[in-house]
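Heads up: the structure comes next, in C-alpha cells.
Only one protein chain is missing from this complex, and each of the others stays in its spot.
Here is chain A:
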Amino acid sequence: MNSLSYFLSSTKNETVKLKRTFAFWLSVIGAFFIPLIYLLYYLLKYEKLIPKEGENPWDSFMTSQITAASPLLIPMFIILVTSLIVQIEHKSLSVKHLFTLPIPKWSVYFGKLFIVLGLVLFTYVLFALLVFIVGYTVGGVHGELQMWEHTPNVSLFVKLLFRSFISVLGIIGLQFWLSFRFKNFIVPLGIGMVLFITGLIVYQAKESIYYPYAYSMLSLFPLDSKDVNAMVWFPRVALYSIGYFLLFSVLGFLDIRRMNIK
C-alpha cells in the first residue's frame, strides 16, 4: 500500500468509529446551542430587536452569535471533543492493536487528527447553516424584524467563522497530543482547562499573540475596530495558530511514535 491509501483507510475507519459516540453528538449539540438560544431570544424579545431605518438586521444577528460563541464555548468545545475522540481508543484498549497493525504509525496519528479537524469543521458548517435557518424563521414569524427584506452579508459571516476555525488549530494540535499521551481523560481536560482559563486572563496583554489558548478571542478583535472591511482571511493570529498547529502535530507525532504502549 502507498501513503495515500494508508491515510485514506485510516480516516475512513475514524469516521466509522465516530458512529454512535458522544463525541459526534457533542459536535451536533455544540452547533445547535447558540442558534437555539437566539431562536428563543428573537421570538420572545423581538420588539426590542426591530432594526432602525436603513439598518441590516442580519449584521447584529450574525456577529453577535459568533461573539457569543468564540471566547468561551469554542475553546471548551475543542478541548472536550478532542479528548473524547481520542478517548475512544483508550477506552477500548485499542492503541496497542493499532500499533501492532502493519501500517505506519503516522497514518494512525494523522488520520485521527484529520478527523478531529473534520468534526470541528463540521460543527462550524452546521452552526452557519443553523444561523441562517433561525434568521429566516424568526423573520417569518415576526415580519417586523425585516429579515426577509434584507440579505445577509454571507461573505463577512463566513470570513469570521473561518478565522475563528483557523484560530483554534493551535489548541487542537496540543490537546490532541495530550489526549493521545494520557490514557486518563481527566489529564488532557484538566491541562486544557487551566491553559484556557489562563488565556482568559492574559488575552488583553500584547504578548498573548504568542499564546494559542487566547487566539479564539483574538481572532475577533478586529470586530472592535471601525473598519470591518479591512479584515483579511488570515490575520497574524491565524498564521501563528497554523504555526503552532504544525509544531504541536509534528512534536506530538514524534513523541507518540517513540512512546511505550503499556
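What to note about this one:
Just so we're on the same page, a contact is a pair of C-beta atoms (placed from the backbone, for glycine too) under 8 Å apart; a residue touches a chain by one contact, two chains touch by 3 or more; residues count from 1.
Convention: contacts and distances are computed from a predicted model.
Among the names given as "Fatty acid desaturase", "L-lactate dehydrogenase complex protein LldE", "ABC transmembrane type-1 domain-containing protein" or "ATP-binding cassette domain-containing protein", UniProt records the absent chain under the name "ATP-binding cassette domain-containing protein". Residue A:L98 is the one among A:I34, A:L98, A:L145 or A:L195 that touches the chain missing from this view.
For chain A, the residues touching the absent chain in the complete assembly are 1, 5, 9-10, 12-13, 16-17, 19-21, 88, 91-104, 258, 260-262.
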